[in-house]
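Before any comments, here is the structure.
For this depiction, one protein chain was excluded, whereas all remaining protein chains were kept in their positions.
Chains here go by letter, A and B, matching the order in which they are written, and residues are numbered from 1 within each.
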Amino acid sequence: MNERKVIESILLLADEPVPASLISEVLEQPRAAVERILETLAGEYRADDRGFLLRETAAGWRLYTDPECDPYLERFVTSHTNTRLTGAALEVLAIIAYRQPLSRAQITEIRGVDSDGVVRTLQQRGLLVEAGRDQGPGSPVLFTVSREFLERMGLRSTDELPPLADFMPDAEAVEDMEAKLSPNA
Amino acid sequence: MNERKVIESILLLADEPVPASLISEVLEQPRAAVERILETLAGEYRADDRGFLLRETAAGWRLYTDPECDPYLERFVTSHTNTRLTGAALEVLAIIAYRQPLSRAQITEIRGVDSDGVVRTLQQRGLLVEAGRDQGPGSPVLFTVSREFLERMGLRSTDELPPLADFMPDAEAVEDMEAKLSPNA
Partner (left out) sequence: MAYEVKLEVFEGPLDLLLHLITRQRVDIYEVSLSTITDEYLRAMAAIDELDLETATGFLVVAATLLELKSARLLPQRAGDEATSSLLEERDLLLARLVECATFREAGAWLAAGLREGARFHGREVALEDRFVDMAPDLLARIAPDHLAAAAARVFAPKPVIEWDTSHVSPIRASVADAIAELAETLKARERVSFGALCGRGTERIEVVVRFLALLELFKAGAVELDQADRFGDITALWTGEVDADEVLQEADEYSVAAPPASGGAR
């Protein structure tokens, strides 16, 4: 058996990301070997400047079109529902991505504004999912970002997000903010 | 523009065989040039012993898995990945069963998420069928659940589905939810 070949055929047949573990089961080959081949394939496609790419995300490995080809693909792509998100939605998404799992109340507390509607929208869009319940009083539902979100971001897990510190206002900006809130200003 | 690359990306996305004439339109390149590239690609895949083949049928060009890989692909297809309806698929089935006939756009509107892919899968699996077209603008295709689906559910018609009211959250639960959401809670 030519493993590379079989793996390629599986990727072509699959209509969603395929975990390496599943391929390893189907091939009856150790997972590490499968992953090595997947990585080699991904590198080959890139090096050959193909119209498709092989990416690994949280959901698994999947063939994607190269974003460079996007302008030509309009009529071949099912129109995605408008994916533009409001600033509020993005903020909630960011809070959850960095602090998950969180309950609605915790999100609201961080933002200082009721966020239930936004959470519901994000959930409907498939970007957030419920992930069990908190042990605390009232055992509120906890939310995490979805696999689909990670797939769209091209991330294997939320650990791959840039450190939150990268997004902090710099010291000068914070000092300025502090000065403006100072009673003695 | 790298024509070979764009053609490869189109082939990866296309759900059905793509006529060379369509590709030539998208690329604004002469059809003969497009066909030359398609033939080169087909030759390359064969020479490289890839897991996929590019073949021309009467309807056009399409990527296929190499039949040599079939034993593994069968195992992959029957493996547990697809053994259960996804939540999304169950939701689409339920919406159609209770509100049929519905167009893709109507389903998407009810769910608030793009549902075309799910509809396609359910149709392919024989659970949904096309049932004429809407009279409205664009006369979109309407879907109903299939006879096979009803049989499998042990129903003679969708009228025999359990009344939805039994499954709606009761008024008390809704009130309770509202109370928890109110700022005075």
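The working rule: contacts are C-beta pairs under 8 Å (C-beta built on N, C-alpha and C of every residue); 3 or more make two chains touch, one makes a residue touch a chain.
Values in this document were obtained by computation on a predicted structure and should not be read as measured data.
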item	value
Which of B:A42, B:V129 or B:L155 contacts the chain that the document leaves out	B:L155
Interface with the unshown chain - residue positions in chain B	9, 12-15, 64-65, 70, 73-74, 77-78, 80, 82-85, 87, 89-91, 93-95, 97-98, 110-111, 117, 120-121, 124-125, 127, 149, 152-155, 160-164, 166-169, 174, 177-178, 181-184
Chain A residues touching the omitted chain (full complex)	11-17, 52-53, 55, 62-65, 67, 70, 73, 76-77, 80, 83, 85, 87-88, 90-91, 93-95, 97-98, 110-114, 116-117, 120, 151-154, 162, 164, 167-169, 173-174, 176-178, 180-185
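The definition used in the following text is that only the chains that are shown with their structure count from here on.
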item	value
Between chain B and chain A, distance of the C-alpha-averaged centres to the nearest whole Å	22
Chain A to chain B touching residues, read off their complex	1-2, 4-16, 18, 22-23, 25-27, 49-52, 63, 65-66, 68-69, 72-73, 75-81, 114, 116, 121, 124-126, 138
